[in-house]
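One protein chain omitted, others in place.
Up next is chain A:
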Amino acid sequence: MTFRLYMVQRISALIMAPLVLMHIAVMIYAIQGGLSAEEILGRTQGSVLWFLFYGTFVVAVSIHAAIGLRTVLSEWAGLRGTALNAAAWAVLALLLILGMQAVYGVTAT
């Protein structure tokens, strides 16, 4: 892993940490009076705030996980060079697509 990837992974972790805490806190708060899809969607649909919150979350997770898996693929599967970078970019793209699709699904009106 190069220094640049290391820093990007650490910074994405720093971004994720408060978002995880906030995510868990809201979950605990939101289920107090029971939980329904309508209730969640009523809160998230059309909300720029929740779009930005989970959008940022997805971007940070995708970057963080892609770099982490890149290291695993390098050390455990022996991938190197172009193949390794291509695999990492593919993981990033997949996670971004899946994640942003979910964010769009709950925030679009």
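Keep in mind that, in the parts below, a residue touches a chain if its C-beta (ideal position, glycine included) is under 8 Å from a C-beta of that chain, and two chains touch if they have at least 3 such contacts; residues count from 1.
As a convention for this text, contacts and distances are computed from a predicted model.
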Task: Protein name, per the UniProt record, of whichever chain is missing from view ("ABC transporter permease", "Dihydroorotase", "Succinate dehydrogenase iron-sulfur subunit" or "Molybdate transport system ATP-binding protein") - done: "Succinate dehydrogenase iron-sulfur subunit"
- [ ] With the missing chain put back, which residues of chain A would touch it? List them for me.
- [x] 1-3, 5-7, 10, 71, 74-76
